[in-house]
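Heads up: the structure comes next, in C-alpha cells.
Every protein chain but one is kept in place in this view of the complex.
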Amino acid sequence: MDEQRREHPALQVVGLTKRFGGLTAVDNVDMEVYPGEVVGLIGDNGAGKSTLIKMISGVYRPDGGKIFLEGQETTFVSPLEARRLGVETIYQDLALCENLDATANIFLGREPMRRSLGLLKAVDRKHMLAESRSVLDRLDIHIPDLSRPIREMSGGQRQAVAIARAVYWNARLMIMDEPTAALGVPEQRKVLHLVHTLREQNVPVIIISHNLQDVFAVADRVVVMRRGKKVAERPIQETTMDELVSLMVGGSLLEE
Amino acid sequence: MRTRQRSWLVLALITAIALVLSACAAPPAPSAAPAPAEPQAAPSEGGDQGITMALVIGVQGDAFYITMAKGAQDKAEELGVNLIVDGPPEWDAVKQTAIVDAMIARGVDVMAIAANDKQAMIEPLQRANDAGIKIISVDTFIGDGDYVNGPVTFPLSYIGSDNVEGGKIACEALIEAIGGQGKLYIQNTVPGVSTTDQREQGCKEEIDAVDGVELVGVDYNDDNSSKAAEQTTAVLQREPDLGGIFGTNLFSARGAAQAVSNAGLTGVVKIANFDAPESAIEDLRNNVVDLVIAQLPYQMGQVAVEYAVKAMEGDMDAIQPRFRTGYVIITRDNVDTEEAQKAIYKSE
Partner (left out) sequence: MSGNNPAHLMRTLSRIWAWLFLLALVIFFSLTGEGFFSLFNLQAIGANVAILLIMALGQTFVIISAGIDLSTGFVMGLASVAGAMAMTALPPGTPLPLIALTGLAVGLGVGLIPGLVNGLIIAKLKVPAFIVTLGMFGIARGAGFLLSGGMPLPVSIQGLGRIGNGYLFYYYPSQGLSFLNPPAGVTGVELRQVTGILPHPLTFAVILVLAAHWLLKHSRFGLHTYAIGGNQEAAIRAGIPVDRRTVALYMLSAGTAALAGVLYNMRFTNGAANSGEALLLDSIAAVVIGGASLFGGEGTIIGTVIGALIIAVIQNGLVILGINPFWQFVAVGVVIILAVLVDQAKEQVAS
C-alpha cells in the first residue's frame, strides 16, 4: 500500500459540497482513491454517500470543491463527460430504462453502429447482443432472454444488468452504490469477486454498502460519512465493525 | 387474481365487439345484387328513375341544412330518386373530402354539395366529376361560382341565394332600422366561406352606398357565439355610439346579441341576424335581435333534385348554371304571416 500512496491518487476530491435548498447533503468532503485500491464508503441512510458519488459521476454539479482525476482537475458538467473519462457508476437506483431490453441498457449512450443501406448508420444490435452475452458470461450471470424489457426482470437480474453495463466499458474508476442490495447470496459473492478482479487489474473502486461484512471482505480502506461530513477514514486492518458502527451513528466519543 | 380478471374482461370485451361486428355482417347486405366485377360501375338501384343522388351538406345538425335535406327528400320522393344525405360532423374541407370520396365509391349518379371551402373542394369534386358523377353546388359554390366563365366550369349549376344580394338586403333593412345613419359593425364566421364572405361584401357595398353610415369593423368568430360575444363587447367599449350589428349567421348574431344585452343596450343597438332557424325567430320575438333574413333552403333542396333528374335525362337546357333562390325578411311585424312562417328553418 505504501508504494501506491506515493503515486498520484486516481481520484482526489477536495472540499466537495452539495446543497439541496437549505440542506447541505455533502459538506466539504476530502477523499482520495489510489490505483488498485478499494475504498468502502459507509454511513447511515441520508448521510450523503449517494450525493457524493453523483458529483463524481457528473450527475450533480458541486456547489463547492474540486475533483481531480489522475491529477487533472475536472469539471464534469454531465455524466456523458464522466463516462468519457472512464468513470463508470452502478447507481443505487440502477438508472435503467425499464422499457428497453438488457442489451440496449448495457450499451445505452454508446451504441455501436454499422452501415445500413449504404450511407445510413444503424444501431448494431447483433454486435450488442453478442457483447452483452459475453460480458454477462464473464460475470457468470445468467439472463435467459436478453430481448425482454427490463421491466419484466427480477430485482437481481436488473442489478446484474446495471453491473454488466458498468463493467463492460473498461473503467478507470468504478463506483458502486449498493451493488448487492437486490441480490441473493451467490450473486453477492460474484459481485465481491468482481471487485477483487477489478483490484487485480489496478482499477480503483469506490463501493458503498450497508453490509459491513462485505465492506470488510473487499475494502482496503473505509471512509465514514455522517450528515454530509466525512467523520473518519480508516485502513481496514486498523478498525473493527463496532468502531465503524459507532462512527456511523455518532454515538461514540471516538469521533472527536 | 384481480389482474387476471381484468385481462379476461378485456378479452371478453374484444370478443363481444368482434361478435357484434360479425353479427351485423352476417345477413347479406340489403342491396345484395352481386356486382363483383366493378362495384363502382355497377348500376345502383334507386327509385323509379333509377337515379341515386347524394346530397353532401355543409355540416351536420344545422337547421338550414336539415331544411334543405327535407326539401330534397320531399322532391326525391315525388320524382322517385334514391337520395343519400350526408355531411361532415364539423365544417372542415378535409372531412368533407372523405365524404365525397366515399360517395364516389358508392357510385352515386349525381352529387349536390354545399362545399366547405371554395378552393379546397375543387380538386375532390373534380375527382368525382372524373368518375362520372354530375356535380351541383347548393348553398355554397366552388371557384368563383360562375360555372360558365369561371375558373371552375364542371359543376352543372350553383343553386343558392345570392349572398351579396342577401348582405345588401340585410344591411339595407338594418340601416333603415337605425334611422338611416350611424355606425355599423359586422360579426362574421370564418373567412374563406363563400356565403358569409359575400354577405359581408354585400353589406359593405350597401354601407358605402349610403351617406352617413360608417363601418367600424369586421371580426371573425370561428362560428363560435362566445367568441362573437367577446369581440362585440370589445367593440362596444371602443364604439359606445354603435348603431347596429350585422351577424352573418346565427352564431354570430347570437354572440353579438349577448354582448349587447350584457352592456344593457338591447333595443338601442339593432341586430340583424342572417338565417332563420327557430331559435332566431324566438330571439326576434324576445327583442334579442331585430331583423331576421331568411334564405330558402327548402327550395334549394328541391331545385337540386329537379336538376339532378333533368341532368340524368340529358335535358341540359332546363338547367341554369346559376339559380338564385330568394329571401324573406322577417321582423316582429310580419313574423306571424304565412310567408314568414314558411321561411323558418325547421330542425327536424
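Odds and ends about this structure:
Every chain is named by a letter (A and B) in the order it is written, and numbering of its residues begins at 1.
Methods note: a contact is a pair of C-beta atoms (placed from the backbone, for glycine too) under 8 Å apart; a residue touches a chain by one contact, two chains touch by 3 or more.
Just so you know, these numbers come straight off a predicted model, no measurement behind them.
Only one residue from A:59, A:217 or A:245 touches the chain missing from this view: A:59. Contact with the chain that does not appear here is found for just one residue of B:99, B:186 or B:296, B:99. Across the entire complex, the residue among B:141, B:220 or B:274 in touch with the chain not shown is B:220.
Mapped onto chain B, the interface with the missing chain covers residues 2-4, 6-11, 13-14, 17-18, 21-22, 24-25, 29, 31, 38-40, 44, 60-61, 84, 86-90, 92-95, 97-99, 101-107, 117, 119-124, 126-127, 130-132, 151, 190-192, 220.
On the side of chain A, touch with the chain left out of the figure occurs at residues 57, 59, 78-80, 83-84, 89, 91, 94-100, 104-105, 108-111, 113, 116, 120-123, 151-152.
The definition used in the following text is that only the chains that are shown with their structure count from here on.
Distance between chain centres (mean CA atoms), chain A to chain B: 70 Å.
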